[in-house]
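Here the complex is missing one protein chain, while the rest keep their positions.
Residue numbering begins at 1 within each chain, and the chains themselves are lettered A and B in the order written.
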Amino acid sequence: MSVYVRPPEVLPGISRRRRYTDWVMCGLLGLATLIALIPLGLILYFLVKRGAGQWSGKFFTTDPNGNFLGYPGGIRSALLGSLEIVGLSTVVALPVGIGVALYLVEYGKASRFAGLVRYFIDVMTGVPSILFGLFIYIVLVLSHIGGTFAAWKGAVALALLMLPIVVRSSEVVLLLVPDSLREAALALGAPRWRVVFRVVLPTAGPGLVTGSLLAIARGMGETAPLLFTIATATGLTASLGQPMNSLPTQIFQDITSPRNAVVDRAWGAALTLVVLVLIFNIVARLAARRSRMT
Amino acid sequence: MISPEATSKEQTEMSTGGGSAEQTQTVPGGDAAAPDASGQGISVSDLHAYYGQREAIRGLSLDFAANQVTAIIGPSGCGKSTLVRCINRMHEEIPGARAEGSVFLDNQDIYADRIDVTAVRRLIGMVFQKPNPFPTMSIFDNVAAGLRLTGTKGPDLRERVNDALQSVGLWDEVQDRLTAPGIGLSGGQQQRLCIARTIAVAPEVILMDEPCSALDPVATLKIEELMDQLKERYTIVIVTHNMQQAARVSDTTAFMLDGQLVEHAPTNDIFTKPSDERTERYVTGKFG
Partner (left out) sequence: MEAGAATATPSGGRSFLERSPVGRLPDRVLKWGLTFLASLILVLIVYFFIRLIGQSQDALSRFGLSFVFGNDWDVSRNIYHGAPLLIGTLITSGIALLIGVPVAVATALFISEICPRRLRTPLGVVVDLLAAVPSVVYGLWGVFVLIPKLLPAEKWFASTFSFIPFIGGGTVTGPNYFIAGLILAIMILPIVSAISREVIASVPSEHKEAALALGATRWEMIRMAVLPYARPGITGGAMLGLGRALGETIAVVLVIGNAPVIGQHLFNQGYSLAAVIANEFGEAQGIHVSALFAAGLVLFVLTLIVNVIARGFVARGDRGRRGTGATGVTIAPAVTEP
């Protein structure tokens, strides 16, 4: 507690100008943060406002090939199509991605080859998504392998897009598995492959799941790789060898429609898509947090 | 406490060393309270410091005499670094850490409610264990860093930077490469650079937290000689785990154990005839 007040010469405050600047600049930074949050708020607001009203039983159980007048149809084929296509890409991207990450961590830590691979993976993350579509178009569609447009080809394009995400997140997680664990298993006489499958992968499991969920969330939202690979199909099909619908491509199409009812459907579909993506994101984060607590 | 009348005009930094100050009416040569460039004493009173729930300093009271070198010794974890960090109110920068009690700088409690922390730190400088010149700044800019904050400019700035560099004995070594990066210097030179940076803003007190532990013996010696010169103008507090160093440089020594002060006495007495048994065991190397 102060005994008495001394003249300012002994413990002067800093200049008012400096205090003012500090206050203003920190305030500006806070303001910028608020500004950064506004678009998210606005997007969610309008999604709910214009999209929630579209949700109904009919919305999810009819296909978007309704009549010219009246109800234009729901999003059933788009939703199911998305789930199928992304499901297939996951089946492709996860093993390959985790496999590459395993290579980088278990076998290639210091080699130049591994460094090169890592570099190329980084390059892949920067490739615009539409180029993946173009690539698959050239390699699979133009060459007429198994017909022209097909759902599985779109799935491959998505898998290419998801691959670097899976590799990078898996690599981080696998690196976190302590070497002491590996050494303990090896010292017990276990061969390398057993160490990988019985020790490393299970330990890294939750983290791998998190990374995969995030990659899936990303894949669900992509439109461009699907544009020239799955073709536009509004009817419901289950066959992956045929053109198929998907949520993002359906929304993309609907946006440019002159019919208000179709645009409304786009809002409902967009809300559905965002909810799906958010669910994956939230589950991924919860899984990450849970694994960190063990 | 800064009185309301005083804040009605622009509050500005004032150097107590008789150097220039911007935008004030200070008469060069000093102001009323600090007639010349000499340091003020520090008086710690019933200090308690916490890291979260853990109490690291438990009711410590200690006086640091003006213009003297006081060494703080004690085993690892006794709270010596925490203590000095409480003196310039850096302790509270650690998340979850807080301090209670009083620390008087010339009868002003720096823990009083309306005290401006940044002002305290300008008056109580700190030199850290690991030399930490700003990596992106030149030698000149490093020393000038604190001065620029208070608006010192131009020839005035240059003069004070040169003074500081001369005071630490670096001037001869760096005068022709002031624009070279600060981190290009050797460890000992970097630490002297940091000391120059600290004294450039003309503090009252200089706190040194194990300043030589990262340096070689030659550099250490230079800094110890420097301390002897600096004490004429500043009050110096040095934390050290090296008892020989404490014996060499300090006028008085304080021995801490478990967050409390055990004994504080003239250095000679502490090392030759300590009054507390624990001090005696520590300085004779029986523990620590």
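Brief remarks follow.
Keep this in mind: a contact is a pair of C-beta atoms (placed from the backbone, for glycine too) under 8 Å apart; a residue touches a chain by one contact, two chains touch by 3 or more.
A quick note: this is a predicted structure, and the numbers were derived from the prediction, not measured.
Among B:S45, B:N67, B:T118 or B:S213, the one in contact with the hidden chain is B:T118.
Contact with the chain that does not appear here is found for just one residue of A:A52, A:V91 or A:L116, A:L116.
Across B:T82, B:T152, B:S167 or B:T198, the single residue that touches the chain missing here is B:T198. When the omitted chain is restored, the residue from A:G57, A:G70, A:G189 or A:P258 that touches it is A:G189. In the full complex, chain A touches the hidden chain at residues 14, 18-19, 21-22, 25-26, 28-30, 32-33, 35-37, 39-40, 42-43, 46-47, 50, 96, 99-100, 102-104, 106-108, 113-114, 116-117, 120-131, 134-135, 138-139, 160, 163-165, 168-169, 172, 188-194, 196, 210-211, 214-215, 217-218, 220-224, 227-228, 248, 251-252, 255-256, 263, 266-267, 270, 273-274, 277-278, 281, 285. Residue positions on chain B in contact with the hidden chain: 88, 90, 93, 95, 118-123, 125-126, 128, 130, 132-137, 145-146, 149, 183, 194, 197-198, 201, in rising order.
Here is the rule we use: only the chains that are shown with their structure count from here on.
Between the Cα centres of chain A and chain B there is a gap of 52 Å.
Contacts from chain B toward chain A in the complex involve residues 1-3, 6-7, 10-14, 16, 23, 31-34, 40, 102, 105-110, 112, 115-116, 118-120, 122-123, 149-151.
Those residues of chain A whose C-beta lies close enough to touch chain B in the complex are 1-19.
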